[in-house]
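Dumping the structure here so I can ask a few things about it.
Partial complex: the chains shown occupy the same locations as in the complete assembly.
The chains carry the letters A and B, assigned in the order they are written, with residues numbered from 1 in each.
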Amino acid sequence: MKYQHIQQAAYEANMQLPKLGLVLFTFGNVSAVDRSLGVFAIKPSGVPYDELTPGKMVIVDFDAGIVEGKLRPSSDTKTHALLYKHWEKIGGISHTHSTYATAWAQAQRDIPIFGTTHADHNTVDIPCAPPMSDDMIQGDYERETGFQIIHCFNDRKLSYEETEMVLVGNHAPFTWGPTPAKAVYNSAVLESIAHMAYLTETINNNAPRLKDALIKKHFERKHGPDSYYGQ
Amino acid sequence: MKYQHIQQAAYEANMQLPKLGLVLFTFGNVSAVDRSLGVFAIKPSGVPYDELTPGKMVIVDFDAGIVEGKLRPSSDTKTHALLYKHWEKIGGISHTHSTYATAWAQAQRDIPIFGTTHADHNTVDIPCAPPMSDDMIQGDYERETGFQIIHCFNDRKLSYEETEMVLVGNHAPFTWGPTPAKAVYNSAVLESIAHMAYLTETINNNAPRLKDALIKKHFERKHGPDSYYGQ
């Protein structure tokens, strides 16, 4: 019973993925953390969304050890565990293979900041973490995917609290946030940004990045002490 | 009670946006004006569409002062207010981040008039207002967005009664009309025109603009004293 709240939160967040058109079959997973208990609830591996229940969410610790649950957790569990361990203010993580964001990841390109839809959520281009070395792939692959993301953020001096999304090169996006619901929200925002940026470059292959003053203005409308978006 | 009619009209028009596939989450807002009362009703900021009710629409005057309502109005309220103040025959305004129209805005390009779908609604390319100066951005930003639109129309000698849509460079579209329902109709038409123009250029990168005789003919089918479209 003591994990019910994160199982419920993980369940509800996972169920948003098909509703938002972000997954085909089982190609996605969301987790919800309880930091006081040192565990998170995550989707079981390969189980179709319409067969999910809160009770099927697997409880895992930050070293990816199973704490409770009869099913095998998502094959990406070690990535989630590592991010929770290193980024202490994350409350939820979402991973999808959404079409446009995945295409940018496959193209191994950052998504340029072209407009205010992007700037409402990020002040920087969406980073694409370069593919990992063969050694890392042959090692503890999913755990290394976590390091791949963290190294990318460290190398670029990005804050995971400000930029809540990344493209894993050749793979697909990961997003996160203070709650699992916010992590899924970010998955949908990223897919929309990725779609618009794709079209923008086709319409004008010299489309300029957004000017700094607009980046600053739009981000501050939604974030920080002077924000005035929402209630 | 005296604002109920514009609250109802604004509510119904706002609810069309998700139905027409023009918004993700809360990225859009529609307003409805009562010119005799000198106020308009507008969507509250950041409230999901499935939680909206007519009573939640905020009543605002043409200087963007809140007249009635417990919620904070849309962060774009000052843009709406300025347009109502300067363009005296507008009855409703719609703002979305619809995918194709926003991509053209991000590409900072007018949408060329390529066919009769466009000409049924406009005699000119859909104008893209150039991005504003840093001074304007750092000033009263949303109010300046209104001036950005009006200046664009003045510079090009366009009539807001004939051309009911604009792309705000780097940002997204605004549309308007005699009623809020017509403003939303125009948002959907613009998205369709933007999509078709995108495809047209890819199919033929030398696609010619529509000839003048066809522009004139199609616009007059739907508008003016000799129109014969509709009942």
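In the analysis below, a residue touches a chain if its C-beta (ideal position, glycine included) is under 8 Å from a C-beta of that chain, and two chains touch if they have at least 3 such contacts.
Being a predicted model, the structure only gives us computed values, none of them experimental.
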One sequence, 2 chains in place; the complete complex in the file has a copy number of 4
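Rule of thumb we're sticking to: only the chains that are shown with their structure count from here on.
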So, in whole Å, the Cα centroid of subunit A is separated from that of subunit B by 33
Within their complex, subunit B touches subunit A through residues 24-25, 27, 44-47, 71-72, 75, 97, 99-100, 102-109, 131, 134, 137-138, 141, 170-172, 198, 201-202
As the complex stands, subunit A meets subunit B at residues 114-117, 185, 188-189, 192, 195-197, 199-200, 202-204, 207-208, 210-211, 213-214, 217, 221, 228-231
